[in-house]
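Structure below; questions to follow.
Of the protein chains in this complex, all but one are displayed in their positions.
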Amino acid sequence: MGILNHALPNIGPVKAVDTAIGWGRKSSIWPMTFGIACCAIEMMAVYAATFDLDRFGAGVPRATPRQSDLIIVPGTVNAKMAVRVKRLYDQMAEPRYVIAMGACVCGGGPYVKWGYNTVKGVHKIIPVDIFVPGCPPRPEALMDGILKLRDQVGRDAVFARREQAGKEMDGRYAAAS
Amino acid sequence: METIISFVGEQFGLEGVLALSIAYAVCIGSLLGFITVYAMFAIWMERKVAAHIQVRYGPMETGAWHGWAQSVADAVKLLFKEDLIPRSANKVMFLAAPAVVFCGVFAGFIAIPFAAGVQIVDLDLGVFFIIGIAAIEVIGVIMAGWASNSKYSLFGAVREAAQVVSYEIPTAVALLVPILVVGSFRLGDFNAFQEEHGWLIFHNVWMPIAALCYFISSLAGCKRAPFDLPEAESELVSGFHTEYSGMRFSFFFLEEYASMFVAALLVSTLFFGGWTLPFLDVTSWPYGLAQGVGMAVLLVKTFFFIFVQMWLRWTLPRMRVDQVMGLGYKYLVPWGFAALVGTAVFEYYGWRFVPGVF
Amino acid sequence: MYAVEEKNDVFTEELKLNLGPQHPSTHGVLRVELKMDGEIITASRCDIGYLHRCAEKIGENVTYLQFTPYTDRMDYLASMNNNLAWSLAVEKLIDVEAPERAQWIRVIVAELNRIASHLIAFGTYGIDIGANTPFFYAFRERESIMALLERPSGARMLYNYIRPGGVGHDVDDQWLADVLAFCDEFERRWKEYNTLLTNSHIFIKRTANIGVIPKDVALAYGCTGPVLRGSGVKWDLRRDVPYLKPYDELEFDVPVGEGTHGSLGDCWDRYWVRMREMMESIRIIRQACPRVPDGPFMDKKTSGMYKTPLKPKPGEAYVRCENPRGELGFYVVSEGGTSPIRCRTRAPSFCNLAVLDVLLPGTMIADGVAIIGSLDIVLGEVDR
Partner (left out) sequence: MNEQELHGKLSGAGVAGLGELDTTGPDPFVVVEGSGIRPVLSFLRDDPTCRMEMLHLVTGIEREDRIEVAYHVSSLEHHHSLTLKVVFPRPEAGGHDDWRPGVPSVADIYPAADWHEREQWDLLGIEFEGHPDMRRILLPDEWIGHPLRKDYSYPSEHGGIPLELDAVPMYERGPDWEREEKVRKAKKEERKAGTPLRQPPAPGSDRPHAGGQAPASSKGQRHVIEPHSGDDDDGKSGAH
């Protein structure tokens, strides 16, 4: 893709290819096996039988960041862990998505005031696509977050020139800033 | 392959190098297509089997019916994913490793008979060709593990080398048993023999032992649970392909499922009658139909054994590396040899079951 | 000819392996630095603190009631038990005893949560050993417990239900009946687990004789809970130091390791202790459900704490409870204010994890994973 990124005119065949790629990407979001705290248990509940994330093709948790598309940050990130979270994110291959799961990761949560070494929101460290608040969020909430991410990923253009591309990119990270 | 050459010669009047290259292209193309489609199907099947063992549904949304298009989506995604090469990796070997791995298994498919005459080359040493060529995969895995410059990859590669090389012995010994009975290495002969004498698994009492030995060691050869040490997820993150992403990673995936297919197909060809059914005589049927039915029968058997492999994977815990070695050397090799010697004795005296007992 | 220069170019070197903090089998964000000789671990060093969330500092700044939700987030698999220990510590400081009904409800919810916690231990231990399916089976039953506990408390995982002086809300008879129905269901499932994992030959081979903790080592390192009982010490605070009245009146056994498949105190023993404890909890719940008396569920003295914060007299209290992972203790020091001057937690996982550096050297990496899993740590509690 490299040089072709957003280089082609926004016409029918290009759009069709983009739609196909978007469909592939959104239907096969492989999350990373990554748990930090309480939210990780609810994340596991989402993989498990009752909620079964695999129905949406997202049930192949990969342990290595190289092969995963999605990093769900489930649980408080502190100063010691933040370095690792950032490194994990850097190790992932594009396209990569981030879901901030839980109040702590969305903005400090219960540890916002007295937590001397908690990072008040993982968006201070890595760009976040979807915020799923809650302490911890119910599995349904995380499912909803992943479905929202699917929609977003499916709409993303790959080859076609995007109108107001910059704005759209800003929009993607708007919630983070 | 000869069929294609002669077909091309008759229809278009082509000869020599041209005919040969057309035949090559057709064969390789159809094999690649077959492996890809099969692997996609098998991955989908694996996810469904796993899901149903684990009281859930598995892929449901992608594609209309039970997520049938899941693997297509995975392939599209992997194709358009960034291809990372770690800075400290040995680039040449890192890039070459997936290809080497895939070539080994791919070459094995050349000698596989899908039905009477549906085979690219009917090699005289077909059985040993398949086992031998599959060993190339080990080289690729070691390359991958070493070139990644990651400790987990290295552990995975070394485990793979130790495990696969050790399990070549019981594999070969167990396969010698049916070879001893049939008297040929040619895979087509096995089908012909079983058409005449019934399935080899019932041939004598040693056969089930040999079949079990072979099946277990083939599991180890394919890195399937409970022998999935090279990629043991809870220990080595992802083993030798920890650093691979995108399409290169999918080659490892493809290779695993392709070698599963080869192993399952060998079991069904060598022990379970290949494309023959005991109550169905297709030899007198017209050319195309007999082949079609034979192929279907063989594929059904093969997929049954692939299903067994998946079943075991999602049921059994993983073994430790020394236990895997112990199982291979302490149990499979002696039992394989026992079956070999026993079969030799039985064949010499013409026994099928233990005389006097049953 | 040439003089051949001898060069010894085959050499071995020590491999340093970094396990975690993001590793599938470290149960969170534990980091272990390993020195490896091939597959054998020669030395190990634990590195914790990747989930340090300043709970003790927070405890010194919020009121006694406000700290209850933070105890939830320590051992997030057994929030009820954590709430219980904290509430008991505060009750000891303000010299209040929860009403009878609250005590019985506490027993039921704590035992239910113990089952849920052990289920996760069972499921994730399966994944550590390489069997993925037990995890899904365990979560299926866990969801039922979550649904049960959600009804009185309103939360799925972090309940904040047991509060100083009683419980947050009352339960109804239908709930008690449903709990009993769950007990019957669970007994059947439990047998399924044993068929699937416990009695699997490979599983026994992987866990028996691995990570043996002798009795004196377990005591010296302050191990408690299933880790201590797996080593054959019959020590259960519910039986030996009953911190709730009902535990005195109920009948239950304390399962201890017996060395069934090898040495006493190996991974299998610890695992089997947990499995049997689930059944003991079921037994306790079965006895407790019909005996829940009528009456208030919150003490009168503390019922005003939502408006005016509790103000205990200066003094200190150390209360310990039997958590699924061992002895959870809260050491609360009050100086008369609305918040404690020091609130220290004795986290069972913290003490159980300390023994890891002793166990790991000499084992293989796969055993190391099995040992970490068998200690069943929760990093939220180790780091607080």
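The letters A, B and C name the chains in turn, as written, and every chain counts its residues from 1.
Criterion: a contact is a pair of C-beta atoms (placed from the backbone, for glycine too) under 8 Å apart; a residue touches a chain by one contact, two chains touch by 3 or more.
Just so you know, these numbers come straight off a predicted model, no measurement behind them.
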Q) Where does the absent chain touch, in terms of which shown chains it meets? A) A, C
Q: Could you tell me which of C:Leu15, C:Leu219 or C:Met279 touches the chain that is not displayed?
A: C:Leu219
Q. Given the contact definition stated above, which residue among C:Asn18, C:Asn61 or C:Asn194 touches the chain not shown here?
A. C:Asn61
Q: Decide which residue listed in A:Ile125, A:Leu142 or A:Val158 touches the omitted chain of the complex.
A: A:Ile125
Q) Among the options C:Gly259, C:Pro296, C:Gly315 or C:Pro361, which residue touches the chain absent from this view? A) C:Gly315
Q.
To test your reading of the contact rule: which positions on chain A touch the chain that is missing from view?
A. 79-80, 82-83, 86, 107-108, 112-114, 116-121, 123-127, 176-177
Q. In the whole complex, what residues of chain C lie against the chain that is missing from view?
A. 45, 48-49, 52, 54, 56-57, 60-61, 92-93, 95, 219-222, 233, 235, 240-241, 313-318, 320, 327, 329, 331, 333, 335, 337, 339, 341-342, 344, 346, 350-351, 354, 383-384
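Following the convention adopted for this analysis, only the chains that are shown with their structure count from here on.
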Q. Which whole number of Å gives the spacing of the CA centres of chain A and chain B?
A. 37
Q) Which whole number of Å gives the spacing of the CA centres of chain A and chain C? A) 31
Q. In chain A, what residues contact two or more other chains?
A. 33, 48-49, 63
**Q.** chain B residues counted as touching two or more neighbouring chains
**A.** 54-56, 233, 237
Q.
Looking at the complex, which residues from chain B come into contact with chain A?
A. 47, 51, 54-62, 67, 69-70, 72-84, 233, 237-238, 241-246, 249
Q) Which part of chain B faces chain C closely enough to touch in the complex? A) 50, 53-56, 151-152, 155, 225-226, 228, 232-237, 314-323
Q) What residues on chain A touch chain C, complex-wise? A) 32-38, 40-42, 44-45, 48-50, 63, 65, 75-76, 78, 80-81, 84, 88, 104, 110-111, 113-118, 135-136, 138
